[in-house]
Every structure is written in structure tokens, then in C-alpha cells.
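Note that one protein chain of the assembly has been removed; the remaining protein chains are unaltered in position.
Letters A and B name the chains as they come in the text, with residue numbers starting at 1 for each one.
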Amino acid sequence: MYDVVIIGAGVSGASTARELSRYKARICVVEKCEDVCCGTSKANSAIVHGGFDAETGSLMARLNLRGNLMMDKLCDDLDIPFKRNGSLVVCTDPEKLGDLYALYDRGLANGVRGLEVITDRNRLLEMEPNLADGVCAALHAPTGGIINPFVMNIAMAENANENGVEFRFNTEIMDIEKCEGGFVLHSENGNIKTRCVVNAAGLYTDKFHNIFAEKKIKIIPRRGDYYLLDKTAGQYVSKTVFELPNKMGKGVIVTPTVDGNLLVGPTAIDVTDKEATNTTGEGLDIVLEKSKHTVKNIPMRQVITSFAGLRAHEQGHEFIIGELSEALGFFDCAAIESPGLTAAPAIGEMLADLIKKRLGLEEKDDFIATRKAVFDPSGLSEGERTKLIKEKPEYGTIVCRCEMISAGEIIEAIHRPLGAKTLDGIKRQVRAGSGRCQGGFCTPKVMEIIAKELNMEMCDLTKSGKESRIVLGRNKDWI
Amino acid sequence: MKYDIVIIGGGPAGLAAGKAAKQAGADSILILERDHELGGILNQCIHNGFGLHTFKEELTGPEYAERFIDKVCELGIEYKLNTMVMHIEKNKRVVAMNSSDGMFSIEAKSIILAMGCRERPRGSLNIAGYRPAGIFSAGTAQRLVNIEGFMTGREVVILGSGDIGLIMARRMTLEGAKVKAVAELMPYSGGLKRNIVQCLDDYGIPLKLSHTVVDIRGKERVTGVTIAEVDENFKPIAGTEEDFDCDTLLLSVGLIPENELSKEIGIEMNPVTNGPLVNDRLETSCEGVFACGNVLHVHDLVDYVSEEAALAGKNAARYVKKGSGAKAEQNITIEGKNGVRYTVPSTVNPELMEDFVTVRFRVGGVYKDRYISVKLDGEEIIRRKRPVMAPSEMEDIKLHKAKLCEKPEAKSITISIEEG
Partner (left out) sequence: MKKRTLTCISCPLGCQVTAEINKGEIVSVTGNTCKRGDVYARKELTNPTRIVTSTVEVIGGESSRLPVKTRTDIPKSMIFDCILALKGLKVKAPLKVGDVVLENVCGTGVDIIATKTIKTF
């Protein structure tokens, strides 16, 4: 019997796992996909929000701010790419200036530092020369930042794993029942018993919550379509540029990513299918149209991909975190939509604290607080790199030529604690395939490396687990 | 390490440039190739149809490549495989890396850019839908099928009628897949006419002109796509949607010259070709740096790549021996007008030029029974009738030195499409 089973290896689940791994306990994370970071955590704006947007006094506001403040140390400890590039919420209608000041006031009340409303257009253009012609004022939040959400998720999960947390992939939980001393989780791969459950199942948190809770919730998948532009467009803005928020969310943003691309999106379209991560023509058109309000002449010819993510929206628009009184030991981590990525470190901290108290957990004295990222040789001098290659020749072979990723990095990604097993997994770990050719050149080479390192057949390799096989047979097999 | 000429890329352009440079007297030449063998993309183009112009016989891609590789070896030209050029510098220092030498730099007197091109990915097309496995650019599928021997799927729809897409329609069919349709956004094919006949018509594969993919279905693996007709603004027409069940979507929607290195040293680019601007010696705006093949502009036929690259090689050899000797004020600009989208080269120096210069260009639409008109400072010097011209087929015209020298003060040449 486990002490804690966390359902979902997204950013909230991984954060909770890592925070809990500070304590002496048997912990397991169960994930329906083949890897961490496969749901909402992998397709979002990759933004660390300042914390001025959420309603003052809400859990969302508190955890947003706390998460933002924790981010420097977390990223330092776990070697996660993060940059405080600052954000600008721009106002394009002088009559809406009041809304901008209201946001400023809310930010102050939420405890956000350094906020400033700038009404001098020239000053704004100095900060951000490509702002749209209609921009008349902006709220500047210097604490806003950009982060690599995949690496953040992977890093927390890896660190948890190193501290003894077990991970079970391809394990979808179908049902949960109470049993003596805790719960039984029914999965496709058998039953799992545990004293406590953390419901961090993202879009599916309502399913598990509603098994026990009297007050039912309904998670509405709210789709966000995005465009990702080539690194040649990555400098087009330096700060994260927001529209004034509306009732569907924070509007379309234009932002650099911490890896150097430009990201434009999202839409906010409510859908019914929780797996419907498909972009639509009209969704992408909305992104295009709305982004023009804040930033002009975005070089859309440089788009390298578009994608959509689903936010786990609940009508209360508030994080649902805590123990169910109807099922003690069952902890919700539900309705985690934006600013969920920012809040994740704080969410993990809060849940770990609650569970520690519930189970009376003791702190470990051998907790490993740091983790090193996959080794990145790009910062080495020519001499240092040659020395590395003499020792490990695989670092001398470039596999992904757009992102300049060597075989050495890919091999390391495969053999990490929760190593990548799929094309998408490699992409999230080390960016091979995420550049301007989108895997056109490196796909066959990455496949060969995975097959060799994991001793798999080429035909069994997948893009992202399950039925996503890449090649389906050999030549003439079907003649 | 020091070399007279460093050639970046060991595909058809790099090989032909190396051969010509050596034959023109360059002493030390080094070809840097990122793949494990010379020949570049020709290695995966196992179909026939290459070499009619160069060798007067029809060869497959690997056979064509091997003739040049043999020549390069015979001439004692050095090359390094599995070697990636990481940076180049204005002073012609080339920094490269491989697993046996580590990271190393080469001082070159001249550089020939022959990096080729990459395929336009799905993302740049704005096709809505899911992002499952089963979506490949045609060249990636070609590599998987022809080099690795793996099938990307059983039932295939192809978007884009570029030559690689057409060739892959036939390859997939022959290897046991069912190709259900080829959709082309434009009202005309993006590939050669012969490829429509021998790759599609021969196998009864429909070519749907003025059609595009509007939806991709399947969450894990592609399960189908929706194709719709487009209007004159390329917007899908409601009500024309047709669903195809398939497990594979191949994209053959254009090629982009790979000029990341060229941009590093500030070479001036042509926004139409996405390749460097070059003079008649195929020298870029950076003195002593030459460009040829698909990195310069995307070609339809490898024979012309070889021809162009040989010129770059010869001029690089001359540059190494004699320096540039060019005076910018002698240059005559060459400009495409009225239907001519671009020209390569974009300047010609009548003093230094060879007896003639081949100007290659593409037109912007399909033209029937029109004339190509070349004017030197407004005065027509060439007028040639063409029964058909199309964007998918590169045109060329020869400018003769004697003719240009008749007007020593001339400043510009225009090439345009004219009626009757």
C-alpha cells in the first residue's frame, strides 16, 4: 500500500510529487500517457504570471504570487530555463484606461511588486518598438517571466523520482473506491492501494472529484490555439504583451519563449471533447486578428507550427485544492487553469503540507534538492567541446540541425531517470525536432537512436505512445 | 587547417563545384558534408530521370551522384563526412564539428555555399486539425522508404504537387500503399508534367487542382483528412469538403533554401528566392563567398544544379588565384519584371564575364504563347517565343558578352514576359 498516489504527471502532479518526496513516504504517480507533461502542461503560454489578474483574496491570486516568488529558486535548484522578461498589458482604447488602473490596483492588493502604469507612448515604444499603433498605455509588470514548461515538468518529476517517487506510465485510472485504511484505484493494469490520493488529473479531475464529493464540479475544456514562430522572429518583442483581460481569460498574447521563439495565442473556445486538442481554421484566424491589436506586423511567414491546448476550466474560475470532507485522504488539485503553471510550485507545496499533516509524515534527511538538466554542450568553447567529443564521440554528431542538438544529448535524454521513449518525449527534453524544419531531417535519425538505445523495433516506435506509431511496416510488406 | 576553398555541402552542388574548382586549378579543396555519405538528397531519389542534360543518358539519383563522387575521389579532393558546419565568419574562418576531430576551424581563401534546402513544414501552411503521427514532409517519407526501407503508412493523401510529392505518390504505390489523392492549392501543378503522367496518371491517382487540406483527423495516428476546393483567394469553398480515410498525409508544399549560415555573415538575401543575391560569377555580397544549387534558389533539375555549381567552383578557383578584380561600377543589374519573379544572377559584370552568362528565372503564373523579352537599358536585345511557361519550371536565357559590350554605359537589364 502506498502512502500517496498522485493521479496525473502534469506540472501540478509533478510538483506535488517533488514536494512530498521531502518526506518519508511511499509515493507513486500514475499517468495515463507514456510520459510526463502530456496534457494541459505541454500546450500553454509558457508564462510565469506576475499575479495581478486573479481576484484579490482568491486561492488563485495567493498561489500565483507565491509560485512566482518561488520560481527563481526552483529553477536554480532544478536547472530549468526561466527568464523574468517582464510583461505589458496594453490598452488600445483611451476609454478603457480605467480597466488598466483597476488591474494595477488589483495587482497591488494581491501583493505584486514593481507594477507601473505607463501612459507615455514614446516610453512604451522604447521598451517595445513593435507595439500596435493603437496602444496608448500599458501596465508593466517586471516580475512576469517566461519558462520552458516541458523542462519544468520533467525536472520536478525527475527530482521526485530521484527522491524515491515511483512513476507508472500508460496507467489510466478508471475508478476509485474507498477501502480500509484508504483507497483502491482501478487501472487497466490492475489495482493500486493507497492511503491518500491526489487528484491532479487535469481535464479529468471532475471525474474523480465527483466520485466522492457532494458538490459536483464540471471541468470544461477551454481550447487555446497558438502559433509558434521561428527563432528568427524571437526578438520581435522582448516582453510578454497581453491584451486587456476579458471574461474568457487573459486574451491573446505575443511573447518570446525562453528558448528564443515567438509565441502568439491563445484563443479561448469552450469545447466538449477533453481530447480535442485540434486547432481550427477559425481559431487560428482569431489569434491572427487579435494579435494585431497589440503588436503590429508580426512576421507570420515565419510560423513553424501551430498547436492547441485545453485549459481545465471550471465555472467558479478558482483552483479547487484541498481534502474532501466526504473522503478524508482524497485531495483535489482540480480546475488548475491559468495561472496554473506559475502556481504549480506553490500548489505542490500546499498539497504536500496538507498531506504531511494528514499522514503525520516525517521529513527525510537525505532529500536531494537539486537536479542537473540534460547536458547542453552549446555553451562550451571550441577546445572544451573537442575535449568532450574525444571522450564521448556522440557529442560530435549533430542530429537536429535546426536546434543544433547532438546525438549525445538525445542519448542522455533517453537514459534520464524518466527517460524519453518517443519522438515527442525527445522533443520536450532536448528540443530535437522543434526547430524550423519541424523534424523533417532529424525524425529518421532520432528514431534510429531511440531504437538502438532502447533495443526496440523501428515499427514499434511512436510519436507519443499508444497508437501513434510512426512507420507501420517494411517496404512491400503489403504487396 | 588551411584550404583554398571550403565547400559547405557534399550534395550535387558541392560535388560539381569541387570538381570544377579542382579542374580550374585550385590546389586544396575541402568538402564538408553533414551526412554519412556524399551525394546529398540524390541518395534518396532512387527514381530515374536525372542526367539527360549532363550525361546524355537517363540515370537514377544515386547513379548520378556516384558519377560525381567518383570524379571527386579521382581528382583527390578532400572531404569530411558526418561533419556539421557550426559557424562561418566574414574572414572566411569555418568552424565545423564531427565525432572524430571534435570542433575545429579552417581558414579558407574562398567558401562555396552548397547547403541545399529544407522542406516547408506543415506549420507554415496553417492547416487546422490534430497533430498525430502520420504527417510527414514528402522528403522525410522518401528517406524512410528509400533509405531505411520503412513504410510510413498504408493509405496516403498527398498535399502539394511538387516533384517530391509526385515521385512519392508512385513510390508509395509501388511499395504497397494506396495513394488516394494529391491535392494542389494552385490551379496548376507544382511539379514537372512528365511526373504527373508517370507518377499519377499511370496509377490512376487523382490530382485535385485548386484544393487543399482543411482538416486532419486522428488523435494518435492520422485517421483521415478533409480536402476542399479553394476560391481564387485560396480560401476553402464551403460545401466542397470531401473526407478521405487515410493513415498518412504527405506534404510537398515547397522548399526553403537553408541559409542560416549565410545570414550569419550578413550576406544580402533575395526575399523572393530566400537565397543570396549573387553576381554573374555566383559570388555573394560577401567577397570570395560563392553560392550554388538549392541554397541559391530551388531548382527542378539536378543537371542545372551541376551546371550552376561548376560555374561557382570555377570562379572560386579564379578568385583564389587572382582575387576579385571586380569593380562594382561596372555591374549591370538584372531585374525580373512583368511576370518574371526573380533572376539569378542579379548583376552581371561585362568586363569579367565569360562569353555568355546563363540567367535563370521563374515566372509567376502559367503563360501560353508569350515572349521572353530582354532589354538592355530599355532596348530589346533578346526576344524569344515560349509556347508554355509555368512557375514549376525554371526558365533560362543566355546573355552574350559581345552584346553587352556594345553598350558600355548600360546600367540595367530587365527580363519580362510580353504578349505577341
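As a working rule, contacts are C-beta pairs under 8 Å (C-beta built on N, C-alpha and C of every residue); 3 or more make two chains touch, one makes a residue touch a chain.
Every value quoted in this text rests on a predicted model; they were computed, and no experiment measured them.
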- Query: Quick one: which of B:K90, B:K193 or B:K235 touches the chain that's been left out?
  - Reply: B:K193
- Any idea which of B:D101, B:E148 or B:E418 touches the chain not displayed? B:E148
- Of B:E78, B:E107 or B:D202, the residue in touch with the unshown chain: B:D202
- From B:N48, B:S105 or B:N274, residue that would touch the chain that is not displayed: B:N48
- Message: With the missing chain put back, one of B:Q23, B:T60, B:S324 or B:S412 would touch it. Which one?
- Response: B:T60
- Residues of chain A in contact with the chain not shown: 475-476, 479
- Note on the structure: Even though one chain is not shown, chain B touches it at residues 37, 43, 46-49, 52, 58-63, 66, 146-149, 174-175, 192-194, 196-198, 202, 300-301, 393
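The rule we apply is simple: only the chains that are shown with their structure count from here on.
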- Residue set of chain A touching chain B in the complex reads 228, 275, 277-281, 283-284, 301, 303-307, 382-383, 385-390, 393-398, 401, 404, 423, 436-441, 443-444, 448, 458-459, 462-479
- In the complex, go through chain B and note every residue touching chain A. 34, 82, 84, 86, 95, 97-105, 118-119, 121-124, 126, 128-134, 136-137, 139-140, 143-145, 147-154, 175-177, 214-216, 219-221, 236, 247
